[in-house]
Each structure stands twice: as C-alpha cells, then as structure tokens.
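Everything below concerns the one structure shown next.
Note that one protein chain is taken out, while the other chains of the complex remain in position.
Letters A and B mark the chains as written, and numbering starts fresh at 1 in each.
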Amino acid sequence: MGSAWTVIKEILRGSAITARHFFVNMTFHTLRLFGLRTARRGAVTVQYPEEAKPLGPRHRSLHRLRPRPDGRPSCVACMLCVTVCPSECLTVEAAEDPDPEVQKVPARFVVDLNRCCFCGLCVEACPVDAIRMDTGEIRLAALDRKALEVRLDKP
Amino acid sequence: MSAPKTVRLTIDGRAVEADAGTNVLRAAEKAGIAIPHFCFHPGLDVEGSCRMCLVEIEGLPKLELACSTVVREGLAVRTTTERVRRARRDVLEFLLAEHPLDCPICDKAGECRLQDYYDLHGRHPGRMLEPRESRAKKVPIGRGLILDRERCVLCTRCVRFLRQVTGTGELGVFERALRSEIGIFDGTPVDNRYAGNLVDICPVGAITSEDFRFRTRAWFLTRRPSICPHCSRGCAVSVESRAGYPLAEGERRVYRIAARENPAVNGFWMCDLGREGRRDIEAGRLSVPLRQGRPDPGLSWTEAAGEAAAAIGRIPAGERGEKTAVVLNGRLTCEELARARASFVDGLGCRNIFFADSRPGRADGPLLTAERTPNLRGAVAAGFSPRLPDLGELAAARVLLVFGSRLAEHHGGPELARALSGGPRTFLFAAHAGPLDGLAEMAVPVAVPAEKSGTYINIDGLAQAFDRSLEPAPGGPAEGAVLEALARGLGLDRGGGDGR
Partner (left out) sequence: MAADVLIVLAKAVLAMTWTLLLALFLTWVERKESAVMQDRIGANRASIFGLRLFGLFQPFADAIKMFFKEDFVPSFARKPLHWLAPAVSFFCVSVTMIAVPFGDAIRLFGRRIPLQVADLDAAVLFVLAMLGLGVYGILTGGWASANRFGLIGSLRGAAQLISYEVALGLSLVGLIMVFPSLRLSRIVEYQGGLLFGVLPKWGIFLQPLGFAVFFLAGLAETKRVPFDLPEGESEIIGFYTEYSGLKFGLFMFTDFLEVIVFAALAATLFFGGWQVPWLGDGGFVFPWGGRIAAAPWAVTVLRVLSFNLKVLFFCWLQILVRWTYPRLRYDQVMDLGWKVLVPAGAFNILATGLVLAVR
C-alpha cells in the first residue's frame, strides 16, 4: 500500500512539474504579448532566421584565404592542407609568381563543400596561416553541387 | 672477373665485410647503417665538403669523414656516439643558418635530405639573430633548370656531375667562403642531354626542373620501377605518378620519370629524352576506339581482334600467308613478339612482316643510343629480321594488321592513303594517335610500355624484365592480349599463353 501511494505521489508530482512549467511559461508569454518585456522569456527557442545566436569564437564556418597586404591570397600553394584533408575536399593548383620572394601562388584553390567535414585540420596544417574558417558564413546550402565547389582564391 | 678482395671491419660493434677500396660510408650503408651525407654520391668522386658524414674511428683523435675514409682491415667505426651526434647537429645548424624556410614552396620537400636529417639529427631551435643572407632565388641555368642559391648547400654534386659524367662542365663554384655560389660561366647555360640528372642528385631543392616545378608535392607521388622505352639502352627508371583523387582538369597522370640505379646498364643516370617520356605516356594518345576514322566508344578491342581474325579467316586457306601483312614495332615485348611469331609466321605462314619504328636519332653521351626503340634485339631474338614496310607489299595484302602508330613516319600520309584505300582491310592497334587512324577500318588504343609488363633486350643483349608501372586506361589492353585474342580467333591458340 505504501508503494502504491509513492507511485501515485510521483505520478501527481510529474503532472505538477509539467503544469508548473505550463503556467509559468504561459504567464511570461502573456506578459510579453501585452508588451511587458520581462528579463525572463517564456521559451528558450531562438527564432533562427530572424535572430541568430552569435557564433563561438572557435566556430568553424566557410573557409577563406587570408589576403596579403596587396589583396592577393597569402596562400603559397604548399598543399599541406590538401595532404592533411581527411575528406579530400581541397584542390589546389599552383602557379608561378613573378615576385621571387613569393614564387608560388595558387592558380586555383577550390574547396568542395560537398565533401568538406569542417574538421579544421587544413587551418591547423597551414604553415603561413593563409586558410581560416572564420567567415561566419554558415548558410551553405545550394541547389546545385557545382555551386558548392567554392573557389577561395578569387572572391 | 676475379672476386674482389674483401676486408673485415666493425661498425657500431657489428662485424662488417666490405670490398677493398670502398669507403666507410658505402660499407656502412651496405650493412644497413645509414650515415647522413650531402656531397657524397656513389656515382661521383668523393668531395668531402659537406662534413655531414663525420664518424668516430678508433685510434684517431678527431672525427673522420666516412666518405673519404677507405675501409681497412680491422677498422673500428662508431656512428652513434655523442660526439658524432653533436657533430651532425652542429653541421646541420651551420647549414640551416643560411637556409631559407622555403619548405612549403620547395619541390624537394618530402624527399629532401636536409629536411630528413634535421628531423633525425638536428631538431635544434634557431639561434641566428642576424637577418638571413638573401640570394638569387630563381636563376635559370639552362635546359629548364632553375637554381635557387638560398637553398644551395654547396655540396657541388652538380658541378662534379657535369665535369665527371658528361664532361661538359657548365657549372662551377664562384666567389669564396661565405659568398660562394653555384653558377654558369658567362652566358653558357647548361646544355647537354643529361642535365635532368642535376635535379635528381641535388640533395636539397636548389636545382629544380621547370617541367615539375610546383606541379605537385613529392609525397603525393607513387614510384614504380620500369624500363625506359625511348632508346635501345633500356635504362632503369622509376615512373612517378599520382593515381585517383584529386584529378583536376589537365592534371597529369605521370608527373616525372626519374633515374633508378642499375649498375649493369645506366649506373645512376638517365638522359633527358627518357625524362621527356612522361609526355609519351600522356600526350597524343589514341583515347577512343575508331571505326572508319570516326570515334566509336562502343568498339571494344576484343571485337576488333575478332573481326581481324575473321577477316583473315575469310581468305582461302592456301593464300593466307600471302595475303596477310603485319606491321610490328620494336616496342613490343619479347613475349609479345614470340606470340606474334607463333601466330603469324608459324601459324599462318605469313611472310609479309615488317617493323615500323621511330626514325633513329643521334647517339649522345654515355647512355643515349641512336636507336630510338627499346626491343629490336628482342625482335631478332624472336626470329624476325626487322625490315621497313614496303607500301607495294602492304597494298597487295587483303588484311593488314598494324601495331603501333609509327608507320606514318616512314611513308607520307597521302602515300599511305593511296596505298591502303581500296586495298587491304586494315586493323590498327596503337597507343598513340596518328595519320593512320583515319585509314584503318578499326583503330583500337593499346597500352604504352609503362602500362604493361614484359621483357626488353637492350643494345648490349641484356634481357630485362619489367612490370607495369601504371594502371592502363580502361579498354586499353597490352598488345599481348590483342595478339592472344587474334591467335584464338585464328584457331591457333594452343593454350598456355599468359596474356602478356
């Protein structure tokens, strides 16, 4: 009999918890509806396209090539990113640069977002800190696979 | 040849036997003990300028150079003591003090001795506070070679190679001490057909080749041994290719061809013509089967071989030998030639067998021969007496089988067209495209030598077997498979063929 009572108590307690949530949240929703801005909100939901959460400082988004002072990418086409990439999504073609101090520049630097797993290993592998994943661009959907092959060397 | 005298010595406490006259470095290498070195090269005279190979020899107060110390009976060498290790580290520190941090853009990275040795023996932080000496980084020295003086460690391998191997001596060391640099003598660039070896022997990335420069990185390449098919020397080469992903448009399959050591034929070297063979594998290939000169991707080589055999079969039995003509070439392996002989000569009694190959060029230097085809000795060994095709005899045949695309080099296109039009039914099996493609009833692509296995007999009569170093393109069989299918179609196959 004691255990039956415990069961009933717990059943009621469960209902009480959900009911409390309902009424408390409902109160804040109602206050908000009538224009009373409270510090607490009725829901934790973030209405994404209208309001976006700030990305974390280490969040990895679309890649970019950091430019040199003159605007060209600072990539030296060493292909270490291509080497380390676990999804084999990077394609780099090197070209000769007339400046003997630069020598090697990417003629084509393509990241295939169809394959990319956003692990960030390319960023870590880069010896000249040329590739970074800090654009904050996270809307990367496309209707065409070709559109997901992003050329990073030309904006 | 008498057996060379051997001496016994100990290296790192291990008893080692070495031929008398070799140096400690080679003896250690043979025993599996690697001694780091830059300037020493087994194909060149000892220079002893890099000081990297210092070892401790019992009884001598100072460290000695392993490359210039000749082995003696009872010599006790130690390569792993603290003194040796410190010496290596200090030598590396001196070399690296002036070495640019170019590894990301250096073609040698990944196969660079300096990189490897720093990893094994250096690992010291830089202590140089002064700015680095800046030198010319892009000096063309001729034949598509580019010299980077910042990367150079002044081992003088290149200088010695040009003096001792080719005897041309275009490069020298200029200035003295800190300002020493490699250079060409006023206005005379490196110009010989062995210059490509400079890239191979340079221990760092100081000499690079324009053809390979910036194309890929060394660690992406797969190296497979093969035999160079571009002259009758049969040099050992390694075909360095990159298979599979990522293959962008215009990306190469074979990035370079480098020399492979074979003391019996080419030592450590090869000529630039052989290196150029990279293009022979990729450029100008017949990629799609042709039917009456029009691309027909549906035409398979088995169908073409079957059709050719059927065409021969339709000739009355007594006339087959007369009315069938075959054009072979010197790139066929011994196995393929033997099969051709069994089928056409022994089987059909065919007498119209010709050989069409590249025209001979000029012999040059120690390796390059005048014959630009690898296996004419093999043809002789198979029982053929190679002779050039005669257009009249070709035109008289009812079925003409052509292997290789070189027939047009000996007869002009219009001449060939006149001879073959309305004459024989022509079947072409060629790796490369040529004027003949449009004239043949069926033209089917086949493999180049790098894509097949077999045996070549070189100009000195040395038979060398080789394995395929590249995967052939789909639908591009070795001629051996075509010959086998032909023999089967003619009812001559007695089994036992291995398809090569």
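Here is the rule we go by: a residue touches a chain if its C-beta (ideal position, glycine included) is under 8 Å from a C-beta of that chain, and two chains touch if they have at least 3 such contacts.
Everything numeric here is computed off the predicted structure, so don't read it as measured data.
The undisplayed chain touches these shown chains across the complete complex, A. Of the candidate positions A:Ala43, A:Ala95, A:Cys117 or A:Leu140, contact with the hidden chain is made by A:Ala43.
Contact residues of chain A toward the unshown chain are 11, 14-15, 17-19, 21-22, 25-26, 29, 42-45, 47.
Please note the rule applied: only the chains that are shown with their structure count from here on.
Chain A and chain B have Cα centroids separated by 49 Å.
Considering their complex, residues 103-105, 109, 136-138, 213-217, 219-220, 245-246, 248 of chain B touch chain A.
On chain A, the positions that touch chain B within their shared complex are 76-80, 82-83, 88, 90-91, 93-96, 100-101, 103-104, 108, 127-128.
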